[in-house]
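For this depiction, one protein chain was excluded, whereas all remaining protein chains were kept in their positions.
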Amino acid sequence: MAVKKAGKERIKFIIEDREYFDLNDKKKIDLYYYMQVCRKAEEQIIRLYRQGKIVGGVFTGRGLEAITIGSAYALEERDGLFPIHRDMGAHFVKGQTLKTFFAQYLGRANTSSRGRDGNLHLGMPEKHIYGTISHLGAMIPVAVGYAMGAKMRGEDSVALSFIGDGGSNIGDFHEGLNFAAVHKLGFILVIENNQYAYSTPTQEQYAADYLADRAIGYGMHGEVVYGNNVMAVYEAVGKAVVRARKGEGPSLIEARSMRVRGHSEHDDAFYVPKELLQEWVKRDPIENYEKYLLRKKIITKVKIEKMIREIEAEIREATEYAEQSPFPEPEDCMRDLFA
Amino acid sequence: MAVKKAGKERIKFIIEDREYFDLNDKKKIDLYYYMQVCRKAEEQIIRLYRQGKIVGGVFTGRGLEAITIGSAYALEERDGLFPIHRDMGAHFVKGQTLKTFFAQYLGRANTSSRGRDGNLHLGMPEKHIYGTISHLGAMIPVAVGYAMGAKMRGEDSVALSFIGDGGSNIGDFHEGLNFAAVHKLGFILVIENNQYAYSTPTQEQYAADYLADRAIGYGMHGEVVYGNNVMAVYEAVGKAVVRARKGEGPSLIEARSMRVRGHSEHDDAFYVPKELLQEWVKRDPIENYEKYLLRKKIITKVKIEKMIREIEAEIREATEYAEQSPFPEPEDCMRDLFA
Amino acid sequence: MSAISYLEAIREGMTEEMRRDEKVFVMGEDVGVYGGAFKVTKGMIGEFGPQRIMDTPISESAIIGVGIGAAIQGFRPICEMQFADFVTSGFNQIVNNAATFYWRQGVKTPMVIRNPSGGNIHGGPFHSSNPEPWFFRTPGLKVVAPATAYDAKGLMKSAVRDDNVVLYFENKYLYRRIKEELPPEDYIVPIGEAKLARDGNEAVIITYGAPVHDSIQVCGEMSKEEGVEVAVLDLRSLMPFDKGKILTIVKSTNRVLIAHEHQLTGGIGGELAAFINENAFEYLDAPVMRVAAKDIPVPFSPPLEEYFLPTRDKIKAKLIELLSY
Partner (left out) sequence: MSAISYLEAIREGMTEEMRRDEKVFVMGEDVGVYGGAFKVTKGMIGEFGPQRIMDTPISESAIIGVGIGAAIQGFRPICEMQFADFVTSGFNQIVNNAATFYWRQGVKTPMVIRNPSGGNIHGGPFHSSNPEPWFFRTPGLKVVAPATAYDAKGLMKSAVRDDNVVLYFENKYLYRRIKEELPPEDYIVPIGEAKLARDGNEAVIITYGAPVHDSIQVCGEMSKEEGVEVAVLDLRSLMPFDKGKILTIVKSTNRVLIAHEHQLTGGIGGELAAFINENAFEYLDAPVMRVAAKDIPVPFSPPLEEYFLPTRDKIKAKLIELLSY
């Protein structure tokens, strides 16, 4: 008998006017705040990059802030976060500071990696943020193991990781999710489906209607959400966290969005159709969320302006801190190869 | 929105009395013949193993003959066969001879691998049978590439491979199937779900209801069949081959059966519940098919006896041939590391 | 007290460490009720239960990756590869994730990866290999390869207690072929220390794993037949290797033969020869010689495998060549 799948259009690309899980006004403002922090911090990184101050290339999560922030906001301090290359938003929610962030991008000594690992491979172990390696998918089994460790200790902490529409096609995605499902672990994988993997559009990456449907083949919960609605993302991940803590196993959440810049700052994304880009620029997760908050009178223009001023000040300060931070001593890299 | 999957019981564990694709009486007898060849040949291997004549361990496809033979019978000569460790049945259908088979198991020089590769890693390139490596799943991308090569040459030949319920959880399964789906290649993967992977039961290998459901996540055709009904297997694979030749892409076919012996001959399978084993011994694919053929008057007892006598004679002859075949010259293994 | 096999010594090492430290656990394919393909973990599930002797899906990359995650959580996984050959399926996790985590993020990932390795069992190219050179060259990994029951147990205990990733290569051929009485008390064999398995002054064979036994036997024969005393240094640890002991014995014997079961070219012997050459050049009365497997995959059929392996005959021939240089 042939297998069945559910119908095609499963989400609407709008911010629906409804209740979202346990979100109250304060939390909604929190989400907005982190999105602005992320946006402004990454804009600053781009500025520094153009000034030739950044070590290495620059990848941003512009346009994906609702995904990374909505997801990480569902975590507690003890939960493990395994971000990848567009997830600075998740970092900030989880406790990464602007100072360590800028210091890392400038290759300075005072971060958990002490100038050893690539700029976006930032971590913060004391906040349970574990810096990624470059190999896409490689952190998935590791995050699953983190969840397994929690279960073995009788704790209900969970692990959250991300993967792209492209990275979803690497072997570790499969092995990690299957392992998590068999052991019913508290692991949540958010697919940042931003329609491109570098220059490669999704139809050349996979042929399924929805990547979330892979959940069926693992026997776990799968779900698709509009990735530019921070509340919807939070809701899906928040519920996944609840299930995970109850021992109901892992979840695979596909958040649909679009990469509105190049793959990294050296890429002008000439291969992306202009109309597609325009459509998604209009769907900007921050602007539309801001409109929603204003319309619902959850926040005021004045408050927003004040918030932005404060963020910008903090970013200036953190940048200065980073620029004044020392580079690592050359010989330092020879230490701690072994614990 | 959460993903949906189809209901639970999707197949009946009986040989249904109905038409099967393009099977006529002659083909039905062919299928029976190959199943008996495989069964008798493997029984002979076990005998030789007990006599200490086999080099290496012995894995058989006992009880899985309907899967391997029903599948391979759907292929033409030009199609690529990538069998794994329980697929001797497929070999015989595709043109592997009893002589090369026994010679290989005795470590002799006169096979395509000239004593270099493990006994069940038998191949026969001139018949488009490609000997496996041990690493489960590793042949899947290779078979996909074979199908891609056919497409690039403008031919409609297909590639068929197998994988177990255990092996389905390795990364190459994922990467290979996804690749095949994206490029709509003529690739067919048959999952031999025999309920155990060595000592590990399926619920410790995966948590999905059906492994065939993984097809949804790749955007390809998926299907479950009763693996002990050779006609049903043939039908599913036969239709998959038709689709493949038409350029309609790959298929994932899960054939449900049971491993009725140990993992290999040194394993008494103490970990398998006796009742489960008994249930499936009763479902023997050859015995029940024989009953079906007799009942439908497609074959007679007399014809069967004659057929078996001929098979046994051929096996004796092939065994003698193999035992008289030379071992490879030691230095021969130094040749042909490079073409 | 009775003698136990190399295989039992590995099991004892794991069992004692699991009793000592509840953070230690075993994971791998069929390690539970079945006791592992070679029965190394046989019976352990009875004492520790399925949570600590954990069967996994056939997913080597996940076995390693999940192990890393559990290690971050403070556990000390012992991950079993069913055969060392399959470690290539988890290669990326080992060389990029496990090997670097502490260095690049300050996150400790203590874990042991068990690799049943080696030939002489007619397993063919994919059930007989010795993959240790790939890891030997990868910064951030420790690599051990015991040749005796004593060392198998002692190195297992050190590996489990080590805060790093330790690749433990156990030689399948030795599993049931060698036995030894082990001390009743808790002991360890420190990682990084070689052992003089046989003393001698005319030359030294530097080796590890199965060829240790062949070397000792060859040296015994040479002593009887030719009256020459050749030392055998059993490295036991490959990374770090015991630079001090190597240089000491090289300087006192002046002739060096390196023997290893894996292929010659690009093998560990190359590094050892280069190291000796760099650091004891003036002491060498002959070039450092090597005896190793041939530069092909491990062949299946017995006459081929015999031809391939660095057998006793080949060790002896090379030793004679060295001594008569």
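Read from first to last, the chains carry the letters A, B and C; within each, the first residue is number 1.
Quick note on the criterion: a contact is a pair of C-beta atoms (placed from the backbone, for glycine too) under 8 Å apart; a residue touches a chain by one contact, two chains touch by 3 or more.
Predicted model only: the values in this text are computed from it and were never measured.
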{"item": "Touching partners, among the displayed chains, of the absent chain", "value": "A, B, C"}
{"item": "Hidden-chain contact residue, picked from the options B:E175, B:E204, B:E223 or B:D284", "value": "B:E175"}
{"item": "Residue among A:T68, A:T100 or A:N119 that touches the chain left out of view", "value": "A:N119"}
{"item": "Selected residue (touches chain absent from view) among C:R76, C:R104 or C:K157", "value": "C:R104"}
{"item": "Contact partner of the left-out chain, one of A:I15, A:I170, A:L189 or A:I299", "value": "A:I170"}
{"item": "In subunit C, positions touching the absent partner", "value": "85, 88-89, 91-92, 95-96, 99-100, 103-104, 125-126, 133-134, 136-140, 239, 263, 265-275, 277-279, 281, 284, 286-290, 295-297"}
{"item": "Contact footprint on subunit B, counting only the chain that is left out", "value": "80, 112-114, 116-117, 121, 123, 125, 130-131, 133, 135, 138-150, 152-153, 159, 171-172, 175-176, 178-179, 182, 336-339"}
{"item": "Interface with the undisplayed chain - residues on subunit A", "value": "55-56, 107-109, 113, 115-119, 121, 133-136, 166-167, 169-171, 197-200, 204-206, 271, 327-334, 337"}
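The criterion applied here is as follows: only the chains that are shown with their structure count from here on.
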{"item": "Reference subunit B; chain at largest CA-centroid distance", "value": "A"}
{"item": "Distance between the centres, which are taken as Cα means, of subunit C and subunit B, whole angstrom", "value": "37"}
{"item": "Gap in Å, rounded to a whole number, between the CA centres of subunit B and subunit A", "value": "43"}
{"item": "Geometric centre distance via CA averages, subunit C-subunit A, whole Å", "value": "42"}
{"item": "Residues within subunit C bordering two or more other chains", "value": "56-57, 59, 61"}
{"item": "Numbers and ranges of subunit B residues touching at least 2 other chains", "value": "169-171, 204-206"}
